[in-house]
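First comes the structure, then the notes that go with it.
The complex is shown incomplete by one protein chain, all other protein chains being positioned as in the whole.
The block that comes next holds chain A.
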Amino acid sequence: MFCLHFLGGSAREWEDTKRYLDPHLICIPLDLPGFGDAAHIARTSVDEMADYVIDRIAERGQSRWWIAGHSMGAKIALVIARRAEDGDPKLAGLDGLVLLAGSPPSPEPMSDDKRRDMIAWISADEKTRTLRAGAFIDQNTGAPLNEAARTAAIDDVLRADPKAWTAWLQEGSREDWRRRIGILRTPALVLSGSKDADLGPAAQICLMLPHLANARHVVIEGASHLLPIECPKAVADLICEMRTLPIAVASDPACVLDSYASLIASHRVNSRLRAALAARASAGSAPYRPCVLDAVEFSILRALIDRVLPQSSDTCIDIGARIEARLSDGFGDGWRFADLPSDGEAYAAALRTLDAAARATHGIGFTALPDETKEALITAVAAGELPTVAGDLDGRQMTKWFEDLRSDAVRIYLAHPAALARLGFSGIGAGGDDVADMPGFSEFRINSREPWEPISEAEAGR
């Protein structure tokens, strides 16, 4: 497992974790350019740092490997995972990602004041530097560190090249990699500390998990931002657990009732419809990669649809992926509200508006909100009362867009054979391929089911 450190850290931050992991997993901590023993190397952009690490990985020639990234290192790890999934021959064999208090693909959430302050003191006089480096380490830990660990961490901060430190704060942490990273399918363990301010659980839910199709997120209670230093044993245990309890690969689990599947297979259903129903039932078995929306917007869409059209666990149709695919195809339904932009733009703008309203009213993004808070925001959207700011869609536009969203979701849902089965819909059985001899319907009275007609799940349950 190649291990990448946080801003101001070095390969040394992994020493305790490495000890707990041995002999299960060989840890290979690396110094990033500008830090630790690589402080003299001036390669400060995300791409340049990734290139540097890729060369180190290639030198080792491991056939199977993982990569772990802590904070700043996580963003580099994500870029490397994207290149590995895209087939970079130097990166064959990537089996897992571990992201600790990771800096997400999006610009990192951090106040301008904090950023300015950190840039100021790193180049100040030696006394100030030492004092502020200590404060920096203390601010990023939950319980106080033991003296040796604290001293080593401060020493690492002071070893860093101030240019690299400043470049990360001004540029690297603000680089927007959302679209380039997209959604990774590599199994990923996401760790966050409950006391971490900027990159804690909510930020991981809203900004990191959207990029990971197969992720397990664990919150370490009491910890803050320096997870490998603060709680190396917990980190090591969770990584070992990931090895023994592999993360399930997500799939579209919607399944069609056997009785309805028999109807679909019967001569009453024509071949074109049968093939279309099969295609709808199988779509979504691979992780979906959005094209029009970025991964974060897409995760908000999915979170919203979970509230708008909740499904039972056995008919869990990935409606969000199908809506996004339609937006990508550009295939519309023949009209749009004149005061909304084009469908793709409207979706992206509306999801950003909803997320901004969540942050403005509750301080965290929509996906990390508890259900009842999500529901309150949705009610406000429907009523045209969502608080919005200039540049977003306004309340009235959000109401119209929400009508479109409900329509899109329902039409995708009801096209799926699992949903039709739930309804007990008999229309698909009106006739097979021989149009000269289609049975159609001959019974029209109330409460008079033709013998072959399916019954709804509600009826079946009585």
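Methods note: a residue touches a chain if its C-beta (ideal position, glycine included) is under 8 Å from a C-beta of that chain, and two chains touch if they have at least 3 such contacts; residues count from 1.
Everything below uses one rule, namely that contacts and distances are computed from a predicted model.
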Listed names "GMC family oxidoreductase", "Cytochrome c-type biogenesis protein CcmE", "Aromatic-ring-hydroxylating dioxygenase subunit beta" or "Phenylalanine--tRNA ligase alpha subunit", with the criterion being the UniProt name of the chain not displayed: "GMC family oxidoreductase"
Sole residue of A:A197, A:V218, A:C240 or A:A415 that reaches the chain not shown, by the stated touch rule: A:A415
Hidden partner chain, residues of chain A it touches: 269-270, 272-273, 276, 307-311, 331-339, 342, 375, 378, 382, 403, 406-407, 409-411, 413-415, 419-420, 422-428, 430-431, 435-436, 438-449, 453, 456-459
